[in-house]
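Note that one protein chain of the assembly has been removed; the remaining protein chains are unaltered in position.
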């Protein structure tokens, strides 16, 4: 059984944010981003998909203990109970849209996981939809 | 058919908050509230239950158009894309726990709805559970 | 262990309907009911709650085989893949609002179940909310 | 950050239908389609996935205001609170199975969206499953 | 604000079981319980509802840290990754129906919680429904 298998794990975190670029005036921020320029918040749900072959000893594609530690260190410590604008530098030049946030997360996880194992990052911001980054560069 | 019927409508809104009382020192806020003293955010889901008899003309217990306007005016305008601490005065003396937030919402809706019609307010803050205020005083 | 226990079972069915009273003119139906006067449809989800003490032999409050037969005969045969207006007479004088439909279902199930066992009927019409009839007369 | 991002938005609508081809006899329609030849209805949930690069000004792959207007005009106006057989001509020669309905929707949206941006249409008809049209021709 | 508030927390656990009474013959167990006499398993979801007034210092009806410890000790340690028949003595004389299991859990939690605080135990065994024990004796 040499087939590739994809394993998806989900975590949730709670974050404060607004669409607001320091380089723009208050008027321009409000004109461009509307109500999203106001401070608001989300329970984000992140689905991380990794691919590979099950380890012959454990039967698992990914060591869950190590994966949980990685997600705790790379995602929860950075973003849970944080303000994306004030507490991180990822959104100084781009607003924290779900598109940008998913790309930031995909970049962090791609660097932290074994090469070739990250298949997809899916980010749910609310009940209306979600954003995918597939096989990030 | 004179039975009482209960109608539940759900709305969602996106809010920023922290457990932080201005009357306490930073050290005491952090000691008492832990990580919830950090700025974070939620997609709250509110379920409003009203009871009554269906109107003989429309067949509905509650006029949905009026109910949506009431929820827009009383809840969405006050709390959606807002910071509960900075943008409202409800949490100057009590922290915005789901218990307190549900009581605040129940008080607002009870005052805005016809007497005796508010049966229950249920507030979901995340996937772990929810808070009910039933038949508020 | 003489406590009362409540058991809830859910079923789904697929129904066509419009809010339309034969006694009213087309203009009056459209004025009163708006877009709901157009033929549309729902996957209804019905939750039936019965209460009682577990049977000492089976450990169940309600015999599931009998309950499924009852729901098949009383609800599915009447309403699944049916047009509520054309194929039933329940909505000749009242429109098929979720309030009225829940009352009709509660009346049918109360008559079909042992006296005192029906605790609640909950009817979901879509993702926005639901209607309860509790302890129907 | 030049990666492709996929954005999925979901809408729901309420529709009446039956599997019934005018070119067939009543007996043949019933023989071929069974209970689905009876008038019934669904709350359809449509997930539309578009792909692209985030716009450098807004940070979004797709302008949400324009996308909502497009979905309102192309999907909601055509199918919400409609009878698929009587009120549209899409199902005169093929029955409104979820497969055919998803293909019809994919064709409409592909023509209305910028070339190359439609990645997938997913249509949920009930809780048992769903149908995908991926990268439609 | 002296209103009563109800707080619900959910946990999930993974359990093996069969409906099988040692006092009955194999034939009688199979006759009475059918396929449920075979060893099977569930992810149970337990919702615990407690009621009270928010503590003036923390703003919470129940100390979440203590509640989590209580649920870990009383429920998870007893039932998670356990066989209800072989690893516990609760089902020696009654089968582990959801009704009996909910009554067992309600008894355990009522004894462990402050008097009068347990409002309801709801136990989901699968997607078809759930069982409630309300205000247990």
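So that you can tell them apart, the chains are marked A, B, C, D and E in the order they are listed, and the count of residues begins at 1 in each.
Convention: a contact is a pair of C-beta atoms (placed from the backbone, for glycine too) under 8 Å apart; a residue touches a chain by one contact, two chains touch by 3 or more.
The structure displayed is predicted, hence computed values, not measured ones.
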Field: Chain not shown, its touching partners among those shown
entry: A, D, E
Task: Write the list of chain A residues that the hidden chain touches.
output: 1-10, 47, 49, 54, 57-61
Field: Contacts of chain D with the absent chain, listed as residue ranges
entry: 19, 32-33, 94-100, 102-103, 106-107, 127-134, 136-137
Message: Suppose we count only contacts with the excluded chain; which residues of chain E make the list?
response: 12, 14-17, 35-36, 38-43, 80-83, 86-87, 126-127
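Keep in mind that, in the parts below, only the chains that are shown with their structure count from here on.
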Query: Which chains are shared contacts of chain A and chain E?
result: B
Field: Greatest separation from chain D - chain, by CA centre
entry: E
Field: Core chain by centroid distance, with centroids computed from Cα atoms only
entry: B
Length of the line joining the C-alpha centres of chain B and chain E, rounded to whole Å: 29
Statement: Per the C-alpha means, the centres of chain B and chain D lie apart by a whole-Å value of 35
Query: What positions in chain C touch 2 or more of the other chains?
result: 127
Message: Based on which chains touch which, is the overall arrangement a line, ring, star, complete graph, or other?
response: other
Field: Touching chain combinations (by label order)
entry: A-B, A-D, B-C, B-E, C-D, C-E
